[in-house]
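Here the complex is missing a single protein chain, while all its other protein chains stay put.
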Amino acid sequence: MSALHQATLAELGDLIARREVSAVELTRHFLDRISALDAQLNSFITVLPERALAQAKAADARLARGEGGPLTGLPIAHKDIFCARDTRTTCASRMLEGFVAPYDATVVQRLDAAGVVTLGKTNMDEFAMGSSNETSFFGPVRNPWDTARVPGGSSGGSAAAVAAGLAPAGTGTDTGGSIRQPAALTGLTGLKPTYGRVSRWGMIAFASSLDQAGTLTRSAEDAALLLAAMAGFDAKDSTSVEAAVPDYAAALNAAPEKLRIGVPKEFFDEGLAPDVASCVREALAEYERAGATLVEIELPNLHLSVPTYYVVAPAEASSNLSRFDGVRFGHRAADPADLLDLYERSRGEGFGAEVKRRILTGTYVLSAGYYDAYYLKAQQVRQLITNDFARAFESVDLIMGPTTPTPAFELGAKTADPVQMYLNDIYTIGVNLAGLPGISVPCGQIDGLPVGLQIVAPHFGEAPLLAAAHRYQQATDWHRRWPAGWA
Amino acid sequence: MSLSHDDVRKIARLARLNVSDAEVAEVADKLSSILGMVGQLQATNTAGVAPMAHPLDAAQRLRPDEVTESDARDAYQANAPQVENGLYLVPRVIE
Partner (left out) sequence: MTWETVIGLEIHTQLATRSKIFSGSATTYGAAPNTQASLIDLGYPGVLPVLNAEVVRMAIRFGLATGCTIAPRSIFARKNYFYPDLPKGYQISQYELPIVHGGHLDIELADGARKRIGITRAHLEEDAGKSLHEDYHGMTGVDLNRAGTPLIEIVSEPDMRSAEEAVAYMRRIHQLVRWLGISDGNMQEGSFRCDANVSIRRQGEPKLGTRTEIKNLNSFRFVDRAIRFEVERQIEVLEDGGRVVQETRLYDPDADATRPMRSKEEANDYRYFPDPDLLPVVIEDALIEQLRSTLPELPEARRARLGTQFGLSDYDAGVLTASREVADYFEAVVASVPSAPKLAANWVMGELGGALNRDGLEIGASRIDAAALGGLVARIEDETISGKIAKEVFEAMWAGEGSADAIIEAKGLRQITDTGALEAIVDEVIAANPSQADELRAGKDKLLGFFVGQVMKRTQGKANPGQVNALIRARLK
């Protein structure tokens, strides 16, 4: 048995069930690690010791009564994009530096109800716009595998915290790869469910037709545990799907022997680092050894996913972020001369450079004379990309490939060129455009840096997705590797 | 696709975002490069393709016409920068 902070949720749940550790002890252990170590990573924006200990005490009481479920008393960290009642919720923006949410996101409410303990709110790219966690108003997050490198983004705080053992698991959101990419870069399992699987209520919107909440964990088994509590219909979200939630934990061991795995040739293009390609090929070989068939497939429009995304996402974001106007909440500029000045300066001061770029891009592509050429065109191409996936899933059960083109890069390496930064999500974005579930699992290392294998399933195929990831993690131990200095 | 400084100022005004004279050149440069990248879409043949607004093909769910909310003004206005007599205050609006 590894140390508490290296254990998975499932293992910690066993310890709690056997009364070998209490929820309070577990919570203190992680709170102590955060206060001792997070200065090196900057993975938390707000640590919530009082709330966490109160929840832990309540969980212990519940367990003492013989109540509670598999998650009761287990601590996790929430990305600071989820509103939590009476708790500061910043979205890593100056705009919301002092914002205290008066209500709970459905994700928070459901996990609270399951008895989960919230250690704190994690750092992220501002309004989830970024792939390196360098756009946060609260400063960049560092990758525990090499603190000179980024942890990926936008859910970089949750990723770094879990990878360094400051929390056993974390929530994240994935609009274009924001869970899977940081999971790949920090050696974690990152699950983005099907669009509509998890309620978006209380999750501060970036791009509404793409955003989806998910998990950053040490294993697929842990992802299944958390997803079971988070998923399901919510009447407060019109895009939430009224479909039964399968027993994900039970489905973990139900992967078919004759898995047909589609391998898109577009995923292995010239942009992919050769050593990442070989890690991924080795993982595919492992599946083959376990009885799967590899099928080369084509996703002919996939190369258009980045440009499509950078029309659709900024367009929706430009509108979603209009509510931050310095009137009802959020940053307000001092001594506005008039209404226009109030708006322009509150927003100019409250938003960082990347958020402004996306708002401006989105405003441009929706504006008169450009709508058809950009926005409408992007919506059409989005349909083509979605059709590509649908066609592929006619002949394969799952699609696999790399999560990112390279392992973690150094801080500052891509900040000067937004387009280079955007291309980092080239393999993950198509999955969001099509609304599909995807997962990244660790599948190797290059010079001590983790590499991720991405697995994609048809809509609502989380169970087979998790089962495939679990089977791989039964056969390999990449997901149990630990960054030096954080044991 | 290259945006002029005036283009940037026009979009910034539409988006109610202050972009200072010092920033405008850099913003124009970066936006131009982003728009250059998304410009790849123009070459794609999308004739007859229906635009896709949602990842799922579903219909809007309807909510029963019931009042479920009660007054929570004080809690909601705790985040407001400036309120008086229950009103949010803004610089004078002239219609």
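Points to keep in mind about this one:
Which chain is which? They are A and B, in the order written, and residues in each are numbered from 1.
By our rule, contacts are C-beta pairs under 8 Å (C-beta built on N, C-alpha and C of every residue); 3 or more make two chains touch, one makes a residue touch a chain.
All values derive from a computational prediction rather than experimental measurement.
The chain omitted from view is touched by exactly one of A:T135, A:T215 or A:T239, namely A:T239.
In the full complex, the hidden chain is touched by chain A at residues 82-83, 89, 91, 96, 99, 101-103, 105, 200-205, 207-209, 235-239, 315-316, 318-319, 321-325, 327-329, 339, 343, 363, 366-368, 371, 375. Contact between chain B and the absent chain runs through residues 14, 16, 53-54, 56, 58-69, 71-73, 76-77, 82, 84-95.
We take it that only the chains that are shown with their structure count from here on.
Our note on geometry: chain A versus chain B, Cα centroid distance of 23 Å, whole angstroms. Within the complex formed with chain B, the residues of chain A that make contact are 98-100, 102, 195-196, 209-210, 235, 238-239, 241-242, 301, 304, 306-308, 310-311, 318, 322, 325-330, 332, 336-345, 347-349, 351, 356-357, 359-361, 363-365, 367, 373-374, 376-384, 386, 417-419, 422, 432-435, 459. On the side of chain B, the complex with chain A involves touching residues 3, 8, 11-20, 27, 30-31, 33-42, 44, 46, 49-56, 58, 60-61, 63, 72, 75-82, 88, 90-93.
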